[in-house]
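Every protein chain except one is present and positioned as in the full complex.
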Amino acid sequence: MAKSAILKSSLAKKYWMALTGLFLCLFLAGHLAGNLQLIFGNALQFNQYALFMTTNPAVKLLSYVTYISILFHAIDGILLTVQNQRARPIKYAKENASANSAWASRNMAVLGTLILVFIVTHMVNFWAKMHFDANMPLQTIMIDTGGGKQELYLTTDGDYLPKVRVEQKLVTIKNRTEFYDTGADVKIKDGYKDLHKITFAFFQDAKYGLIATIAYVIAMFVLAFHLLHGFASAFQSLGANNPKYNGLIRSFGKGFAIIVPLLFAIIPVYIHFFAK
Amino acid sequence: MKLTLKIWRQKNAKETGKIVEYPIDNVSPDMSFLEMLDVLNEGLINKGDDPVAFDHDCREGICGMCSLFINGEAHGPDRGVTTCQLHMRMFKDGDTIFIEPFRAKAFPVIKDLVVDRSSFDRIQHAGGFISVNTSGNTIDANTIPINKHDADRSFDAATCIGCGACVATCKNSSAMLFVSAKVSQFALLPQGKVEAADRVLNMVNQMDAEGFGNCTNTGACEVECPKGISLENIARMNREYLVASIK
Partner (left out) sequence: MSLDSKIPAGPISDKWTDYKNHINLVNPANKRNIDIIVVGTGLAGGSAAATLAELGYNVKAFCFQDSPRRAHSIAAQGGINAAKNYQGDGDSTFRLFYDTVKGGDYRAREANVHRLAEVSANIIDQCVAQGVPLAREYGGLLDNRSFGGTLVSRTFYAKGQTGQQLLLGAYSAMNRQIGRGKIKMHNRHEMLDLVIVNGKARGIIARNLVTGEIERHSAHAVVIASGGYGNVFFLSTNAMGSNATAAWKIHKKGAFFANPCYTQIHPTCIPVSGDHQSKLTLMSESLRNDGRIWVPKSLEDAKAIREGKKKPTDLSEAERDYYLERRYPSFGNLVPRDIASRAAKERCDAGFGVNKTGEAVYLDFAAAIERYGKDQARIKHLDENDMKLVKKLGTEVVANKYGNLFQMYEKIVDENPYETPMMIYPAVHYTMGGTWVDYNLMTTIPGCFSIGESNFSDHGANRLGASALMQGLADGYFVLPYTIGDYLAPDIKTGKISTDLPEFVEAENNVREQLNKFINNNGTHSVDHFHKKLGKIMWDKVGMARNAKGLTEAIDEIAALREEFYRDVKVPGTLDSFNQELEKAMRVADFLELGELFAKDALHRNESCGGHFREEYQTPEGEAQRDDENFAYVAAWEYKGKPSEAVLHKEPLVFDNVKLVQRSYK
């Protein structure tokens, strides 16, 4: 009884929603901290961060938990919604739901679906490129060498590698980021995938940059509403409801739901309108 | 007052129903909502029509028999009242009022506005009790002192009248407020703690089997509950269930 209860019962589904939801809130906070480097940091810092996020084993583990959480949160949410729809086969002719509940709380499934769509597009735009795109550029800098300009690859050991050496086939790039001495076939350095460049290009694109920026801002609105209900709701689902602390949880939840998406939304706006 | 009523009419459980419009005048603001329906029915009977069937009994807000989803809200627009305590002074002359049965898969319509809420009873059969024999050979009532705050909260949970407004009003037709009120009443008392784990598992199990939806914490139930049963109870049940199922 008890064993199946934790997997199948309506309450268990809610525990999973709450746990995965709260974990995703943590992820959001982390993700935001990283992304803010697009405003406050330089390209190298951002790319170093991106490298760390894609290679560190602990982070890797966390990222798998995140993927699973998103999947679980979505699938569980869909299951719950389907069940909830079935629980009232004949609908009311007249409903006055706004009299007793907040709009966001009644529309979590719609908001969630939109967020899922956003996550997928977002991952196609950046995550997939970062992970799989063979044409992902590596970060370079231009330096003035008196007579002319020279483009150098930044390498993870803090050194530089003139791009011209690659062009002259003295160095070969393997596995997308590794620099090999062509003759000796020995790895000499690692480069940085230039996510920073990709991101700026995406939002500054002459044709689609504005649309992308607007779409991202809208997505953050959707996220804000989802969090507005979801954050405090998760605590209720897990049984944390004590009049002494409810105010705190709710205020924090509200703050989180507004500030986090707001900061996320500022980034594309900044890139599109204000950054060079 | 003159009103237009749009009432769900359904001959029996098998046939499909529809909204039928009835004009009514000479409604006094001092009438209760059900007295207004009495007047309507008196007129229908005199005309040779079938009167509108609706559940009601005590007409003082305690038996939980009356239901009705009025203008989109369980027990109508007033707060802290059942339909029988709703007075016509809450409406304006010329208003159109929708009157529908409490809707949920677990509350099938019997006729017109009458629904079958025996699913609530079955949840109670599954565990809504303390397994003590009624022989009277028990300990003296004052043997176990009970913290007044717990006793009061237990009482607050126990004031649930089982009307089903929580289910009717919940967009998911969830019965969580009802079930959690019973679970909480006993969980807060020392005599109820003994079988608290079995109780919550069994009652939730039955609740799920009856086809109620899931709680999404919209809080609508608490607002529409005529007895103001608190959402805290749902959280308590979530807690109780969590502990009971991982133990």
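Letters are used for the chains, namely A and B, taken in the order the chains are written, and counting of residues starts over at 1 for each.
Heads up, the rule we're going with is that a residue touches a chain if its C-beta (ideal position, glycine included) is under 8 Å from a C-beta of that chain, and two chains touch if they have at least 3 such contacts.
The model shown is predicted, which means the values in this text are computed figures rather than measured ones.
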| item | value |
| --- | --- |
| Neighbouring shown chains of the undisplayed chain, as defined at the top | B |
| Among B:Thr83, B:Ser154, B:Asn214 or B:Asn233, residue touching the chain not depicted | B:Ser154 |
| Residue touching the undisplayed chain, where the options are B:Met65, B:Val200 or B:Cys215 | B:Met65 |
| Missing-partner contacts on chain B, residue numbers | 11-12, 28, 30-32, 34-36, 38-39, 41-42, 45-46, 48-51, 53, 55-65, 78, 80-81, 85, 87, 89, 110-111, 114, 116-118, 120-121, 124-136, 138-142, 145-148, 151-152, 154-155, 158-159, 161-162, 185-186, 189, 191-192 |
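Operating definition for what follows: only the chains that are shown with their structure count from here on.
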| item | value |
| --- | --- |
| Inter-chain centre distance, chain A versus chain B - centres from mean C-alpha coordinates, in Å | 43 |
| Complex contacts: residues of chain B adjacent to chain A | 6, 8, 19, 69, 71-73, 77, 98, 100, 103-106, 169, 171-174, 201, 204-205, 207-208, 211-220, 223-224, 231-232, 234-242, 244-247 |
| Touching residues on chain A, where the partner in the complex is chain B | 1-2, 5-6, 9-15, 80, 83-84, 86-97, 99-102, 105-106, 108, 229, 232-233, 236-243 |
